[in-house]
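Presented below is the structure to which this report refers.
Taken from a larger complex, these chains appear in their original positions, while the remainder are omitted.
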């Protein structure tokens, strides 16, 4: 007979905590043993997952206690915190191209990897799964519009005859015009995100918080506000610690494995930062709650473009060390525009099958292949 | 108590006539005072709006009297007359890049600015507005197909290794091959437009004349044919006069304000030329007639690509002074293709909210920003 804790660890929301041992392991490898960068990187990557999951859980509990208004705000603000924290540390290390790669990688991963895995997992159990195309359509329109705004400075740079950043670079100086333009685009995106929050909190709650309306994977008694707040703080610190270790070892580790920093940012960092949410989407798909699965995958992508990316641009301008203009390389703008178009197309008929999931996953592998060769 | 004329001036279709004083002002500034180009440009831009509105009104009255067949034809032919007249004068001045920029700007403005403002205005009053996606889908397919045809000579030029026109240029000579190709593309587009007219006039009237089927903003007793014809002629002359003044001051005025001719063509001329129709779309949205609002915005865009652009190409070949091949700059082809894809996506679910409108407007500002920096 499995204990309650055991059941939780094997449940949809419990599995990340199986990775808890990697947290002390990463600390020991980094600060005590001074192990090889590859080992440190691996341990820290695994260690991020449970801390991010705990942060998500604490946020939800806190939001639950705070009533719909402030709760929704909390959910949205802290929902993307792990990605933001990792990116802050990377920015601080001057790894701008890694940060931008991980942003694009998150969008691409949410559309192809997460939605693909969810459709495959769900489709293997249910012949044909349906979801409400109208709700998803609002999300995927949001993604498309934000993605187009996001790539506009890059298009400007391209048309003006300036080169795009190479795949192997860490940071490129694009001149003050592009920096100014990126800043304004970031402000416009955030303003429109604020509009979306207002919209969502007032009358259309489902837009940003699809999972909030539904039962979580495992229903327990709710936490107290105190417990939730303390857990959130502790989890945040733990994410920060893991992120610092992770980011500090990226350059050396990627060299040792023979992968480009670009690939590491686009595939590995992006997967690690979103792992907890990813699993939830697959979990819901397997329970035939396809609406939630598709909403999480498309909605998370939209939030990256509309909130996480502009916040990072503003941070880089305000806190430094260097401003990060929104200039992506050729792979990245291709990937984000195609991902937005694919998200719109694949969700448009409100039906999914395992074959559609398989195709999305295949395409993710093909993208990964191109990034690997780059 | 407001008089009947006052009520009309403050109504949905009456407001353009508030700008009537700018007509004599522009004439005086240009021919009597010889004022600064910036002042002349501003007065002429404001003066175009009421003349274009009057032309639209007279066309509708004449169409109303002529029965469905010829009436539809009249509506379509003279519906785009103001844009055509402005462009004719600009072509005559050799301002080809301004003309092409204003074509793309009209398409982009109809999709992002007009539809965005309509969805925002409507959404602030009504929580969720619906429209028939099937009807709009025919229009947005038409826009996509025409946009792809329109950019084909540019793609040819790009692939053939020739450079695209720079943003700062007024007229570029692309060689006879591209001119020949542009001519044939224009003829094909017009032929398919003629097919569309036949289609529309025979069995599917709503395709080109959505507003014709509905009541206008203010219902009066119908005009006589004589009154309508005379008004149409007078308004046409007035549009021509304002256009000549407007176009004559573009180069100097844009230099004085510190804007590129490209920006002036793409944003200002495009807005001025379509102002009257724009307002009608927003007016309908506020009345919860979202079908009409969306049809006007997508349908006008499609007509620019399918009718106005090819007519201007043909004119430039026949009347000169120089042939205008369909070669757009990088911003322009990016903008028109993305606008067509966005139009398809945003209208596909048949629902709109104020947040969707806000996002479209935000994206228009981002595009405007890129054009401003260009």
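As written, the chain order gives the labels A and B, with residue 1 at the start of each chain.
To be clear about the criterion, a contact is a pair of C-beta atoms (placed from the backbone, for glycine too) under 8 Å apart; a residue touches a chain by one contact, two chains touch by 3 or more.
Here the structure is a predicted model, which is why all the values come from computation and not from measurement.
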- prompt: Hey, this file places 2 copies; any idea how many the whole complex holds?
  reply: 3
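The criterion applied here is as follows: only the chains that are shown with their structure count from here on.
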- line: Chain-centre distance (mean CA atoms) for chain A and chain B, in whole Å, is 41
Message: Per the contact definition, I'd like the list of chain A residues that touch chain B in the complex.
response: 133-134, 137-138, 140-142, 144-146, 148-149, 152-153, 155-156, 158-160, 177, 180-181, 184-185, 188-189, 191-192, 195-196, 199, 203-204, 207, 341, 344, 348
Field: Contact footprint of chain A on chain B as seen in their complex
entry: 127, 167, 329-331, 334, 338, 341-342, 345-346, 348-351, 353-356, 358-360, 362-363, 365-367, 369-370, 373-374
